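Below you will find the structure I want to go over with you.
Only one protein chain is missing from this complex, and each of the others stays in its spot.
Each chain gets a letter, A and B, in the order it is written, and its residues are counted from 1.
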Amino acid sequence: MTTQPVHFYQIGSFAVGNRLLSDDERTVQSSPNRANSIDSGHRACQGCGEALGARYALDAAMRSSGGQIVAVNATGCLEVFSTPYPETSWRIPWLHSLFGNAPAVATGVAAALRVKGLHDVRVVAQAGDGGTVDIGFGCLSGMFERNDDVLFICYDNEGYMNTGVQRSAATPPAARTATTDVVGPEPGNVFGQGKDLPRIAMARDIPYVATATVADLHDLEQKVERAMSMRGARYLHVLVPCPLGWGSASSETIHIARLAKETGLFPVFEAHNGVVTDVAKIRRQVPVQEYLSIQRRYAHLFGKKPRPDIVARIQTIADQNIARYGLVEPASSDQEVHV
Amino acid sequence: MLQVRIHGRGGQGVVTAAEILSVAAFAEGRHAQAFPSFGSERTGAPVVSYCRIDDVPIRTREPVMEPDSVIVQDVTLIHQVDLFSGLSNEGYVLINTSRSFSELGFDDHFRAFAQDRLLTCPATEIALEHVGRPLPNAALLGGFAAFTGEITLDAIRQAILDRFEGVVGERNAAAATAAFEFVINAKEELAHASTN
Partner (left out) sequence: MLRQIEGSRAVAETVALCRPEVVCAYPISPQTHIIEAVGAMVKEGTLAPCEYINVESEFAAMSVAIGASATGARSYTATASQGLLYMIEAVYNAAGLGLPIVMTLANRAIGAPINIWNDHSDAMAVRDSGWIQLFAETNQEAADLHVQAFRLAEELSVPVMVCMDGFILTHAVEGVDILDQATVDAFLPPYEPRQVLDPADPVSIGAMVGPEAFEEVRYLAHLRQLDALERIPVIATEFEELTGRASGGLVRAYRTEDAEIIIVALGSVLGTIKDAVDIRRELGERVGVVGITSFRPFPGDAVREALSGASQIVVLEKAFSVGFGGVLSTDVAMSMQGEQYVMRNVVAGLGGRSITRRALEALIADAVRGDLPALTFLDLDHDAVDRERDRMAKTRRSGPSAENLLRDRGALSSSYPRSES
């Protein structure tokens, strides 16, 4: 069941919604009764995709669970900007331990809730890409392997942003970061590296794996709610553009996230027990150039000494993703999805 | 304090032997301490275990440097390990072999020792007969009980039965009894030999 993209209309208030939708089709965010799990007053940058994604995801989790969640947060942007001493913007029980252990800490929280018979209280662990694919990888693998009852959400802004924009295993090829400078024969991050966490998670056959972006609120909320309807290890990978790290305009965050999906560079899909069950189709494939050229981390690919060869390699990656996940409706009959 | 040192190879139950001996002593109302010289788990490597028995609490934690009794579960260690280090001339030596002390070439080494405290016992053969496996530890403990008189056969048997369930326990206890009887006989023969 593919989600139907929804057009939003300005309805005379600041609520995000569509008054043509029935109540049960409306987003959590459109409700004035939403939990506001992460409340206003936090110190995120203007246009921060992660702040948006966290609010969307946690409010949806709160609605699903009737307000009964405990959040475990890894060190990173979200943790830092949400708890500027002496304040906290969290309205939910929230624990920050270390950078690399959010999955294990969440496992511990889940175990404690189980032993105390608090079956209705659910655990959500969240980390940036660094705390998920790099330093958190060991603990995450353990959480997957044991099928611990935790929804793990990775907010992927493709680098270590809080510490000054360094490369992580989620940084895409050719992107400039402070540790992959645009010098030498291969400027920016090198090709042929990186970890595809959603596919790694699927290889573990855990009950639910999904990717999403902050460009599609309905889709993200539905995926959170679907995940919350299940037990066991669940993984959600959310693309959250970072204006600072990506060198993009703060007003462009949602647009860039949409382009990431529409180019095929960020496949949006769902998988159950290791098998892809649904993909968000690309209505009209956008050339990667349109996506790359509005981010200064890719500026070296354009301008005075353009690198169309590198852009072409990135286009190949997008095309491969589209083929792998069947993101574009083929002209002819059904296309099987092989991952 | 009675200090016993048991030598063998990994997989022969050397550590269990010391433990069973300590449990037997405990059952008789004494204080006992058993521990191995530790190493990575590896079959075939030389292993040493220790057991101390006393009527007061045992405080020391050092390995048994001056044993009153040495039990050798595997005679092939003779050229590899200093089996009798620290053993006094009055000490008991019980070696698992069907050969005699002379046949083992020990006459010179043990010339100054009390000859009625040196004994060999075919514990492996006894174990094969009663347990069906070449694990001589239970038999040697039965032999030790007979040899030194420091522990009763009953206590050894009970400790074996506690440690090993069902048929395995019974068979090992039977091996201990058989070795006990073997040693009693051997002692009598030694006594006759010396009086004749």
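The criterion applied here is as follows: a contact is a pair of C-beta atoms (placed from the backbone, for glycine too) under 8 Å apart; a residue touches a chain by one contact, two chains touch by 3 or more.
What you see is a predicted model, and the numbers here were worked out from it, not measured in a lab.
Those residues of chain A that touch the chain absent from the view are 67-70, 72-73, 79-80, 83-86, 88, 90-98, 100-101, 104-117, 121, 138-139, 141-142, 145-146. Counting the whole complex, the residues of chain B in touch with the unshown chain are 18-19, 22-23, 26-27, 31-40, 45-46, 48, 58-63, 65, 80-82, 85-86.
As a convention for this text, only the chains that are shown with their structure count from here on.
Averaged C-alpha coordinates put the centre of chain A at 67 Å from the centre of chain B.
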